[in-house]
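Just one protein chain is left out here, and the rest sit where they should.
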Amino acid sequence: MTPQIDSDGRLRHLLTLDGLPKEMICRMLDRAGQIRDTALGRTQRRHSLDGTTICTLFFEPSTRTRSSFHIAAQRLGADVLNVDASTSSTRKGETARDTLRNLEAMGVRGFVVRHAEDGAVATLAGEAGEGTTLVNAGDGTSAHPTQGLLDALTLRQAKGADFSKLKVLIVGDVKHSRVARSDLHALRALGTGEIRVCGPSALLPDDATLAGCTIGNDFDAMLEGVDAVMMLRLQRERMEEGLVSSLEDYHRQYGLSAQRLSRAAKDAVVLHPGPINRGVEITDEVADGPQSLVLRQVSNGVAIRMAVLEMLLG
Amino acid sequence: MTPQIDSDGRLRHLLTLDGLPKEMICRMLDRAGQIRDTALGRTQRRHSLDGTTICTLFFEPSTRTRSSFHIAAQRLGADVLNVDASTSSTRKGETARDTLRNLEAMGVRGFVVRHAEDGAVATLAGEAGEGTTLVNAGDGTSAHPTQGLLDALTLRQAKGADFSKLKVLIVGDVKHSRVARSDLHALRALGTGEIRVCGPSALLPDDATLAGCTIGNDFDAMLEGVDAVMMLRLQRERMEEGLVSSLEDYHRQYGLSAQRLSRAAKDAVVLHPGPINRGVEITDEVADGPQSLVLRQVSNGVAIRMAVLEMLLG
Partner (left out) sequence: MTPQIDSDGRLRHLLTLDGLPKEMICRMLDRAGQIRDTALGRTQRRHSLDGTTICTLFFEPSTRTRSSFHIAAQRLGADVLNVDASTSSTRKGETARDTLRNLEAMGVRGFVVRHAEDGAVATLAGEAGEGTTLVNAGDGTSAHPTQGLLDALTLRQAKGADFSKLKVLIVGDVKHSRVARSDLHALRALGTGEIRVCGPSALLPDDATLAGCTIGNDFDAMLEGVDAVMMLRLQRERMEEGLVSSLEDYHRQYGLSAQRLSRAAKDAVVLHPGPINRGVEITDEVADGPQSLVLRQVSNGVAIRMAVLEMLLG
């Protein structure tokens, strides 16, 4: 792992939440909370990154995450360059490292990088020059740290800063989910009371990912008394791979309906990283209901990305 | 139809010109006329939308219309985010409504939306949150209101504000044209003296679209004495659908040549929404001739879009 914290204890890149001190995570949440009005477009933009060029360098396409970072960078006054490196025509046989170093040489100081392979962003960070910083916008199934942060911020806004009494349930395809991994890193760092994980066995990892979690396949049972339910997106590929028999079947066992949600604590909140497959992971009633924080997550995403970019580049 | 005017009589979205009061249309034309120098790049940009994020959300691709709105938004100081929602990979099964609400949650306040289906933009507008505004950049064959406005502005600049003595001829595939519908809405609202419509019967609508218009198939006859000829673009699909036998045949019957144009009033003007199929709808001689206002329309397009965005978001 490329060290993301330098010898002075300063964050140099944001590659993963794994191993980040609680104090550093809290500092990012605090800062994001403060700039949230800006993130919502309610106040004037900031000028902390005026004249800084930030590049979204996506080796795997994602309109949603790219847009969130794009807006965050614009609201800080940065110039944004979007590079879609997912098409072979873009690459022309060039290595990812050369693509990065060329953009650095053009004066890009901040990179928001997504890559389909585990560890690819950390490897690239190891190649970065002095004064250049990388933010991992999702690599393989490893990490999506800004998603972990925005989920933590959303939980904190709803439930307060003391996570020690919280029971949080993560549901779905944890095995292939970088969101789940970063959520787990954040929840552990913040000292969450109990972390439960639920999904079909074929979609649960059997390594150290779930260390310390309460694990189960029975969604109804796992829901009992939890304060927050973090639903994961089900990729259609899982069916083609034979890991899930059908969407209907998945929904019946692991879909969150209003009736099911009633097993959780009365004031339980529901999160989903989006995009939602309505009627699969979650019913319309729950997605659009009073306990859903889905859109709050999206708003917090811009605030978190502003905070992270400002801390790394400001 | 989603109400585009709120209870205070203020324009909340711009979805169609159908039913808009003449006074409101004139106000938009007036404002666009005033900022036209800015639109041409002759003067300094405005700052009325500094710090506002505007998203071009296109469920159907269009480089030209998107560019015009993009430039208009930039010239007002807005931050622009382009989202191409036409590819399935972008959507990942997400509903258009969820795409919109997510972008809203990111702080986007203005949406410029194009969609292949009639009424889809109005439906989306019905889902929009407080303080968010939508501009229809073309939906199905229903409406393309900024095109109708820019055509009206172009006519007004050439012929004066009193439309009651004008004879205007619309030519071509009215049936499939959102441009024609919005032109008709604008021309009626402005009290145009006579509206003629001409094209092959298979390309003329047989519903209320042409109410009050003089209709005919003989282009030469219809041209007699008109003050303005508004040519429509012929989509190649019409031939595949068997509605037009060949481009040559279409041009022979409905193509505008200099010789044909001589039947119109001496100072008649020619409009075309572009992109032009040269040699099909119109000859090079006419397209590039002194009576053509084609490029003036394009310039006015930026001015109109600036005026509309400023009125909705300013």
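Of note:
Letters are used for the chains, namely A and B, taken in the order the chains are written, and counting of residues starts over at 1 for each.
FYI, a contact is a pair of C-beta atoms (placed from the backbone, for glycine too) under 8 Å apart; a residue touches a chain by one contact, two chains touch by 3 or more.
Because the structure is predicted, anything quoted here is derived from the model rather than measured.
Of the options B:Ser68, B:Gln147 or B:Thr192, the residue whose C-beta touches the omitted chain is B:Ser68.
With the whole complex as reference, residues 50-53, 79, 81, 83-85, 89-95, 98-99, 101-109 of chain A touch the missing chain.
Although one chain is hidden here, its contacts on chain B can still be listed: residues 39-41, 44-45, 61, 63-64, 67-68, 70-71, 74-75, 236, 274-278, 295-296, 298-299, 301-302.
By definition in this document, only the chains that are shown with their structure count from here on.
Centres computed as Cα averages put chain A at a distance of 41 Å from chain B.
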